[in-house]
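Yeah, one chain of the complex is gone here, protein chain that is, but the others are all in their spots.
Letters A, B and C name the chains as they come in the text, with residue numbers starting at 1 for each one.
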């Protein structure tokens, strides 16, 4: 039941509030872009270790989808989650400090790039096992229904995760029990070096929803407004009908899979990447804002300068911040006092 | 792409060979029925232990589908496999002796009811983890394609197994790589005490094939000829096009899930069972043979007497057969000589 | 005190905790309409309804993960595995999610969940259905592993497990469900992490847990007839292991045999041996011996199966060896 038709509707008259939020979306996308560029730089300098998966090129997905959520909602993501964390409102300082492994990091320096958490914002990680967090979202949605709350549980995962059994089992239960969950597949065409067509027997991920009679949509992931609207429809469906939705959001990864993977080479050509870079979600949105007279070039420059300052500050903060105390090694394995309630 | 239309075609003119094989199908169904009745009796007498899952009511599925296979093909089944073993040609003696845990059993008394094997017949078990053997069939089909052989790999599993991740992962790979595999879902409406509708978000199992763009069919499992024809179409597709198929064969379990489960009670009514018993695959087929003048009542009685003798002989054989030698405990953990080739 | 079966003691614990805390729910295969594959949840669906007693599809990975998510949201899931053999399909969620969440979130996200069901062998279920994995779970920091041997401990430990703030692997025994014993009514809590002397003795210590407690008690009885006084120490919790209790007993008896149902290699007993020889080496008058399941997949044939299991004769033989009586 593709709902792309609906999304073709003309944009609403742009009132001041809308204009302001649209500007904020651009700012968030710029913040993510600059944050990721800085993270890449810090990684090369050895200030960030382990695996580091950048979100550059996919900014519109996190910003547009998270803009449609409420403060009470639950979010769970994969290891490629810096963008989602920033879009949800985690500070650049807390995120950068976590990448640096510092005590001031959003996970106390124990999680790192793949495990950003902020429970106070319903941002429940940052998970490293492909597909592993999808059932968690089903469980968060189950809890919402169990308590008859107005919360929606949203998870983001790559197109390669849909072939995994965890996806299949989690979506079947969500549909069977009508849980308020939204499954957002960020189809960036590759799982590491494997193109979608080499891993999945069907190429329209959204059709996997048919196995569960679940609402689904294919969305242009380079257009933040399209992403926002499709997610808003799914949120509405979840809040009112308690029905889950599978969104296939088509986007592209501009960088390598992780810092150790070149941008192009074995599995995709420079030309392919260049082609996709032409639809950079930031320029696409900046143009739209200009066309609609919401923000001109100067305004974009100003926002960019603003986020660059924020990212530089986060970098200095993270660099200067102290490491966790040695005793931190032994903390948080179990609840304090052995966990007896 | 349901092909049920095709299966509506009129039966072929009944030549002698066809008539003979049709009689053999009835004999096999009767053999399975009597074997299972005897196994149930032996279980109550404590001669068979552990879990014992009877196949009564589903005989047409194993007999019809296995009749469409060649001697070179691979078969893997679940723990409800007595019928498949007998239909494949394992002797009633070898099967009964295995249920009794005797050395003469088809698995040397080490497998029992859930793990019947006869590698010489391509009958590769008898597996106890729901869904666990589905990837094995994909692997057997992979081996066939790898060696460019004419073998088809067939597996049988219940409708409850299709919700499991193993099903999803195995079918995606089979379709992606075009492997000669046939996935036969014996939809007997219940997974233990859970009705299909309480476990799956969709009720037409065959539609799960759409997630893999796989050929699929819904088949009447109480009509052995329908099962044979649908399987023959799938075998043809596998041998010539190397395409996999998902068959949903609708049948019904006349007995409890296992010997410890009553025929009706918590999860289904006596009336429901009675209703389904009206389409006993054996009486359905006996009537067809009578209508077509292939076999009359007397003939049926003769076949039945014949299989009863065979089953009684198997029972006496199994009862008298020796247990495995104590040293058997330590054998077959690893290859002899530590397995160095 | 009422005499209950182990099964009913678990049922009582579930009922009491579900009545006490609306956040506690039971989920798994056949726990509801079917009343439980082993009837542990009998009556709970009627009493608490389908939102709190949830029948699942056969998707161990999926519903274990669902439980973890629900626990992250603050509910108190009790996830039943029909048997722990099937939990191998869910082990990624137990080890990579439940056991890691608190740590990798820097202490922000708790995962108060109980994974429970029968472990080990029953009778003639063959190799895929007769495995004991407690040493695997006990290997993993972030998990607690609880294995009651008696009805009273079953009730008291399950109640404590449900109230615990951390993920718990709670392993029962199909062969224990019908065993009977006195069980305190109502608020009966057994602390996690405390072993229990099931029989006092002076000549040697038999360390055991779960089903092997009965094996050890039978052996101790027969040894007593030969004038040998064996102490039977039931670990009850495998992680955290009650090392002080083990050391205290063995330091008194100076001899020890560890009995367990599972395979020997890197089993629970290997860790017990490691602790003893490291901490009270000089107290030992003999090496610590172990009685375990045979190092083979479980055969179906009943005689072979019996030969594969730890039993009183094997424990008695080991006891006599540590006493240098043979």
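The criterion applied here is as follows: a contact is a pair of C-beta atoms (placed from the backbone, for glycine too) under 8 Å apart; a residue touches a chain by one contact, two chains touch by 3 or more.
What you see is a predicted model, and the numbers here were worked out from it, not measured in a lab.
Asker: Please pick, from C:26, C:40, C:71 or C:89, the residue that touches the omitted chain in the full complex.
Answerer: Only one of C:26, C:40, C:71 or C:89 touches the chain omitted from view, namely C:89.
Asker: Which listed residue, B:28, B:65 or B:138, touches the chain dropped from view?
Answerer: B:138
Asker: Of A:57, A:165 or A:281, which sits in contact with the chain we cannot see?
Answerer: A:165
Asker: Among the options A:32, A:54, A:95 or A:130, which residue touches the chain absent from this view?
Answerer: Within the whole complex, the residue contacting the unshown chain is A:130.
Asker: From the list C:41, C:108, C:127 or C:150, pick the residue that touches the absent chain.
Answerer: Per the contact definition at the top, the residue touching the missing chain is C:127.
Asker: Where does subunit C touch the missing chain, residue by residue?
Answerer: Subunit C touches the missing chain through residues 61, 85, 88-89, 91-92, 95-96, 99-100, 103-104, 126-128, 131, 135-136, 138-142, 239, 241, 262-271, 273-274, 277-279, 281, 284, 286-290, 295-297, 299-300.
Asker: Residue-wise, where is subunit A in contact with the chain that is not depicted?
Answerer: Spelled out for subunit A, the touching residues are 49-51, 101-102, 107, 109-112, 114-115, 127-131, 160-161, 163-166, 191-194, 198-200, 266-267, 323-324, 326, 328-330, 333.
Asker: Could you please point out the subunit B residues that touch the chain left off the display?
Answerer: Subunit B touches the missing chain through residues 74, 76, 105-111, 115, 117-119, 124-129, 132-147, 153, 165-166, 168-170, 172-173, 176, 331-335, 338-341.
Going forward, only the chains that are shown with their structure count from here on.
Asker: Among the chains, which is located farthest from subunit C on the basis of C-alpha centroids?
Answerer: With centres defined by C-alpha atoms, farthest from subunit C sits A.
Asker: What is the distance in Å between the mean C-alpha positions of subunit B and subunit C?
Answerer: Between these chains, centre-to-centre, one finds 37 Å.
Asker: So, what's the distance in Å between the C-alpha centres of subunit B and subunit A?
Answerer: 46
Asker: What are the residues of subunit A that contact at least two other chains?
Answerer: Residue numbers touching two or more other chains: 165-166, 168-169, 172, 176.
Asker: Which residues does subunit C have that touch at least 2 chains other than itself?
Answerer: Touching at least two other chains: 56-57, 59, 61-62.
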